[in-house]
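Up next is chain A:
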Amino acid sequence: MTDTPTGLRIRGAQRHYSRDTAALAGADLDLAPGRTTALLGPSGSGKSTLLRAIAGLERLDGGEIRLGDTIWTGPGQHLAPEKRRVGMVFQDYALFPHLTALANVAFGLKGPDAKAIAQAQLEAAELGHKANAYPHELSGGEQQRVALARALAPSPAIVLLDEPFSGLDRRLRQDLRDRTVDTLRQAGATALLVTHDADEAMAVADALALMDQGRVIQTGAPEEVWLHPQSVTAARLLGDIEVIHAFVKAGAADTPLGPVATPDFKNGCTVYVLVRPQAIRLTPSPDGAFTITRRRSAGTHLAFTIEDAAGQSFTTHTPVPSTLAVGDRVGVALDEAFVTVVGA
Partner candidate 1 sequence: MSPAAQGRWLPDRATGLAILAALVCAAPVFAVAWIAVTGETGDYLVHLARTRLPVYLLNSLFVGLIAAGGAGLIGTVLGWLVARTEFPGRTLLSWVLILPLAVPAYVAAYAWLDLSQAGGPLHNATGGLFPTVRGAWGSGLMFALVLYPYVYLLARDTFTGQSADAYHAARTLGAGPFSAFLRTSLPMARPALAAGLALVVMESLADYGTVSYLGAPTLSIGLVRAWSGAGSLVDAARLSLILVAVALLVFGLERAQRSRARSHTASGRHRPAPRFHLPRLQGLAALLACLAPLMLGLVIPLARLGWLALNEQPAPDLLAASWHSLNLATISAVLAAGLGLSTAYALRGRTFIATASARAAGLGYAVPGAVAAVGVIAILSGTQALIDPAWERLTGHVFPILLTGGAAALIFAYLSRFAAAAIGPSEAALARVTPALDGAARTLGATRGETVRRVHWPLIAAGITSAGLLVFVEVLKELPATMILRPFNYDTLAIIAHNYASDERLGEAALPSLLIPLVALLPMIFVARYLSRTRSSSGTA
Partner candidate 2 sequence: MKYAKLLAAGALSVFAVACSQPETGGTDTAAAQTDESRVVNVYSARHYRSDAAIFAAFTEQTGIEVNLIEASGDQLIERVRADGPRSPADVIITVDAARLHRAEEAGLFAQTDFSEFTPDIAGNLVDPQGYWIALAKRARVIAYSNQRVEPGEIETYEDLADPRWDDRICVRESGNAYNQSLLASMVARLGEEEAEAWAAGIVENMARPPQGGDITQIIGVAAGDCDVAITNHYYYALMRNSGEAANRAAAEAVTLFFPNQETSGAHINISGAGIAANAPHPEEARELIAFFLTPEAQRMFAEMTNEIPVVEGVEWENPTLDAMLPFVADDRNVSELGDHNATAQRIFDRVGWQ
């Protein structure tokens, strides 16, 4: 339904709001055609700004955005939003309150078939029976689906979604997430979804991009980025992580949890050892270095907090079931698959 022979390229995007605050500080991003990319970052990282810049709703102070051969934003150039073929789903859906669902979806369509196409879109979203309802008569989830249908109806080159699930309850969110992913895939859309929720980002993305302080700090497949974060920030964005500041000695970083091989680093330099909680294996041991100080259930796993004699504590995830309890002495072993070392 969408035709995008080539993808979106962003290079060096810059946007300043005042002398000291830069919303975008040289962001680079590529959107592969037909794939959904998730842009993950904390509040203030500039992800919404980047989204709006792609849509043409914001200008850039520097850098370039191009779709294939067409420059959308560049030095001295700014293509108006209505001339770019972007569809956008806003955070609060931004449905036109004075129009019915059908009229909303048909808004971007021209020609005599507009209504029929819009109706078909609504049917595909299983909302055909609500075509004549006004937005305030629809539930949150229904509004989201109408918003997505409206964005997709004109067959846009790029689909942008700005935290599209944030206002919904957990079950609905999951359900909607799956539907959205399916819809986008069926449409063959090139999509960029912005979120601050790591789980959500990983669930929907074919490709993940991490953003912090106006820059894209890492991109890649979700599992890849999760397993091999390239910085402390990147690691923290995607979930619980223990960050251990350590020295490299004899080809390994010395950590309270044990030595970690550091083939890429010279002896004597400092590194951050990034340890996912899943990396820490606990074995009961009467003279283990650590004691369990807290035990918390998280459904699929147990989160133990372990503490050593020096008072350093770490969080670990252990699959259920486990007989370990608070007060047990344990020994630890690191599963290097879940450990990454980055430079300090």
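Regarding selection, all candidates are chains of the complex that A comes from, given by their letters.
Please note the rule applied: contacts are C-beta pairs under 8 Å (C-beta built on N, C-alpha and C of every residue); 3 or more make two chains touch, one makes a residue touch a chain; residues count from 1.
Computed from a predicted structure; not experimentally measured.
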{"item": "Of the listed candidates 1 or 2, the one touching chain A in this complex", "value": "1"}
{"item": "Complex contacts: residues of chain A adjacent to candidate 1", "value": "52, 55-57, 80-82, 84, 86-88, 90-99, 107-108, 110, 134-138, 140, 143, 150-151, 154, 160, 167"}
